[in-house]
Structure formats: structure tokens, C-alpha cells
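Up next, chain A:
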Amino acid sequence: MASLVETRGLTAFYGDFQAVFGVDIRLEVGETIAVIGANGAGKSTLMRSLAGVIANSAEMVLHRGEPIGALGAPDVVRRGIALVPEGRRLFPSLTVEENLLIGSYGRQVVAGPWTLESIYALFPILKERRRNPATALSGGQQQMVAIGRALMSNPDVLLCDELNLGLAPVVIKDIYAAFAKIKASGAAIIIVEQDIVQALKVADRIYCMMEGRITLTGRPSELDRADIHAAYFGAGTHELA
Partner candidate 1 sequence: MNWLDTLLQGILLGGLYALFAAGLSLVFGIMRLVNLAHGDLIVLAAFLIMLIVSSFGLNPFVAALIAAPLMFGLGWVLQYYLLNRTLGKDVLPPLLVTFGLSIVIQNGLLEAFTADSRRVSAGSLETASVQIGSVNAGLMPLLTFASAVLVILALNQLIYRTALGRAFRATSDDVVTASLMGIRPNSIFAVATGLAMMIVTVAALYLGMRANFDPTAGPARLIYAFEAVIIGGLGSLWGTLAGGVILGLAQTIGAAVNPEWQILAGHVAFLLVLLFRPRGLFPRAVD
Partner candidate 2 sequence: MTTGFQAMTNERTARWRIETRTTVSRIFTMFLFLAAALMIFAPFVVSRGVIQDLFFILTMLTLAQSWNLLAGYAGLISVGQQLFVGCGAYALFGLVILTGMDPVLAVLLAGLLAAAVAVPTAFFAFRLYGPYFAIGTWVIAEVGRLLLAQWKTLGGGTGTSMPRDATRDMLGAAALSDWFGMRSSVAADALAYWMALVLASATIIFVYRLLCSKHGLGLAAVRDNETAARALGVDAQRLKTLIYLLTAIITGVVGALIYLQKARISPDAAFSLTDWTAYVIFIVVIGGIGTIEGPILGVLVFFVLQNAFSSFGSWYLLALGALAIVTMLFAPRGVWGLISDRTGWELFPVRRRLKDGSSEYEMGGPHG
Partner candidate 3 sequence: APAIAQNAAIKLGYVSPQTGPLAAFGEADKFVIDSFLATTKKLGLTYEVVVKDSQSNPNRAAEVAKELIVDDQVNLMLVSSTPETTNPVSTTCEGEQMPCISTVAPWQPWFIGQQGNPGDPSSWKPFDYAYHFFWGLEDIIAVFTGMWGQIDTNKKVGGLFPNDGDGNAWGDKVVGFPPVLEKLGYGLTDTGRYQNLTDDFSAQINAFKQAGTDILTGVMIPPDLTTFWNQAKQQGLKPKIASIGKALLFPQTVEALGDAGHNLSTEVWWTPSHPFTSSLTGETAVTVANAFTKSTGRPWTQPIGFAHALFEIAVDVMKRAGGVGDGDAVAKAIGETKLDTLVGPIAWGNEKLPPFAQKNVAKTPLVGGQWRLKSGGGYDLVVVENGLAPNVPLGGKLEVLA
């Protein structure tokens, strides 16, 4: 049976500049995978390619076995792949509630567990602030909105790019706790994470990226710290503590 999402020799360019070189990853139903790597390794680019923001040739990305690499973001979203983009990117002219509502714009026909009510239940603070402009929230609250917004489309694949950026640890804990709920509702998740410890904790499998290539992959239990370290920083590095 086909994987939920699969890439085959994925490449990505910004103009003439190549950011991703022949990446193969696989995501199975109900799985959480983590992509780790240094700044500029190409993690966000990979996410953007999956979400259709960067167009590829069709066969490079498969969703349930169908080629979707050439589809634009709106069509990818309509198929049920939602991205929580790097840096939150809320809509400043919309209120919190409107930001959430717009998440379902492309998938209004799809019913699912995620509605305004269930999002508010997950992040009660948002309900209190729902009439505020999104930009008036703290960083962490904004991140909750961004996640809620993606959930509103009831995706079966949730792509999360650097969720914990600017978040207090306690918020991070809440969010990762919520992931259990999300997985239970049948969605698969890809997270991009710079925090290796966190990644190892939540992911079923890890992909480590460097300079646009996958340099290491495996289950957390199979990987040893030194390997990750080498993949992360290049070989023979100054030992971290």
C-alpha cells in the first residue's frame, strides 16, 4: 500500500539557487516524523515543497500514491495537507477568530473533528482573545492560532515548521500533548525541529538534513547522539558538554 506522503528525488530551487538535492522521505498513516538540521539546511524548503508553495515536477511528491508535486498550494490544501508555516505568518488584518475561520476556506465541505469549538477547547486562551487582532497576541498565543488555523482544514497530513519558535517551554509541552490528540484523530504529522531532544522524544522516525540532503535517518531508539551530532554539525566537532 502507498505511503501517505512520499517524496522521490525531491529537488527545490530558489531561482538559480538549489536548496534541496534529491530528498527521499516517507510518511505513513498515523506516524509522526521529525526533520532536524542546522539553519539553512533546507528543512523549511522541504516543507514548502510538500505544501505546494514551491512547485516541483509532479512525480517528486506523492500523496496516497498520486503525484501532487506540480499542484499549487491551494490544491494541495484541498487534498488535506496543511502547513503551519515557519514564523507563524498570521493575517494581521484578521482577528483571532477570523484567522481560525479562514483555515477552513479551502475545505469547507470536509467535516472532521476540528471546529472552532474544539480548537477553543484545546487552547482556551484563544477563546478569550477571539475578537483581538491576531498581532496583539503574545508569540506563543500566535503560534497556537497558527496551529489552530491549520487544524481547521481537518488535514490528514499536518506539516509543522519550527513550532517552538519563540514559545515558552510550558506552551511547547501543551502543544506536543495536543499532538497525541491529533494523531488519535487519524492525522499524520511532520515536524521540523531544531531542538534535537524534543524531536527524539515525540517522533516515530527522524530525518536529519544538512545542506539540502538527508544525512541520517532512523528511529530515535536506533540513533546514537554522536551520529546525530555528526549529521547536524559536520564530522569531528567540538564536543557539546
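The set was built so that all candidates are chains of the complex that A comes from, given by their letters.
Criterion: a residue touches a chain if its C-beta (ideal position, glycine included) is under 8 Å from a C-beta of that chain, and two chains touch if they have at least 3 such contacts; residues count from 1.
Remember, it's a predicted structure, so these values are computed and weren't measured experimentally.
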> Okay, in this complex, which of 1, 2 or 3 is up against chain A?
Replying inline: 1
> Which positions of chain A touch candidate 1 when the two form their complex?
Replying inline: 51-53, 72-74, 77-78, 82-83, 85, 89, 91-94, 98, 101-103, 105-108, 133, 135, 149, 153
